[in-house]
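One protein chain omitted, others in place.
For subunit A:
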Amino acid sequence: MTTRRDFLRQSLLGTAGLTVLGGLANTAEAAAAKEPIKLTILHTNDMHSRIEPFPDNGGQWAGLGGMARRAALIKDIRSKEANVLLLDSGDIFQGTPYFNFFGGELEYKLMSEMKYDASTLGNHDFDNGLDGLMRQLPNATFPFLIANYDFSKTPLAGRFAPYKVFEKQGVRIGVFGLGIQLAGLVGDKNFGATEYLDPVAKATETVAQLRGAEKCDLVICLSHLGYKYESAKIDDRKLAAQVSGIDLILGGHTHTFMDAPEPIASPDGKPTLINQVGWSGINLGRLDYEFSPKTKRAGLASASVVPVRAAC
């Protein structure tokens, strides 16, 4: 379908692009005329040690999932996309005998082989206690990001960062993690002296850091809080409504299958998208973004007849 704007674009790229920009030979403007930088975010949640597909007699999800298949799918996407971030929202552990036999070793090794960029911690990732988690960490080449658990009084002190900034062709993507309240959900001895901190306060603080000093262009929250509770318990939707500056919440815990990301208005009016893709690696979430440089001076864009996003 050719829209009027497509037509305009063709015209502008064909004329303005070649003549005006060509004359400027300015890197900023030249960059603006290039294809936007693309980013493909791939994500999973609650994989629950589902190394192999559900067995063919495995009920509702029979024959679905499987990490060797997921690896091939990811590899295929990587071969087509320059910038890929592969993320997970926790509960990697527990659910099949692979976890009982090997304690999560194979899960972490396979995720490392698939080149996961980051994960957060789910409640089941504590199922073999802090020691059990610590034993498997050397098998993971990716970081576990968690902003609202304080491990300082545990053997895992200093092992986890609240966030990580990834840079793709100059675009800065801030990723941070949030975990669910452990008390009542995880046996006391399994989380020990790990302190749970308010997710809203920690998210607000972390986003300020990512949007401020870290100059992030996109902010992603890996959340194991859960998609939605009728009660007052914090969930991804409440988080989105209470904290500004998060572009995307990749959720987990509630094993929610979402056909499309859900936008929630944050306090500053801008939408935060929430996505969650079920569990057990039945699905691989895929969200594509494009990034265009913001123009700080009046250039070609402001002079044109096309609508332009407000320049800062």
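Remarks
Note that a residue touches a chain if its C-beta (ideal position, glycine included) is under 8 Å from a C-beta of that chain, and two chains touch if they have at least 3 such contacts; residues count from 1.
Quick note on the criterion: contacts and distances are computed from a predicted model.
The UniProt record for the undisplayed chain lists the protein name "5'-nucleotidase, C-terminal domain", from the options "TIGR03915 family putative DNA repair protein", "Peptide/nickel transport system ATP-binding protein", "ABC transporter permease" or "5'-nucleotidase, C-terminal domain". In the complete complex, the hidden chain is touched by one of A:Arg135, A:Arg159 or A:Arg172, namely A:Arg172. Panel shows subunit A; residues 3, 5-6, 8-9, 12-13, 16, 32-33, 35-37, 39, 51-53, 63-73, 75, 94-102, 106, 109-110, 113-114, 127-128, 170-172, 183-189, 211-212, 215-218, 245, 247-248, 257-261, 263, 268, 270-273, 275, 277-278, 281-295, 299-301, 304, 306-310, 312 of it touch the chain omitted from the view.
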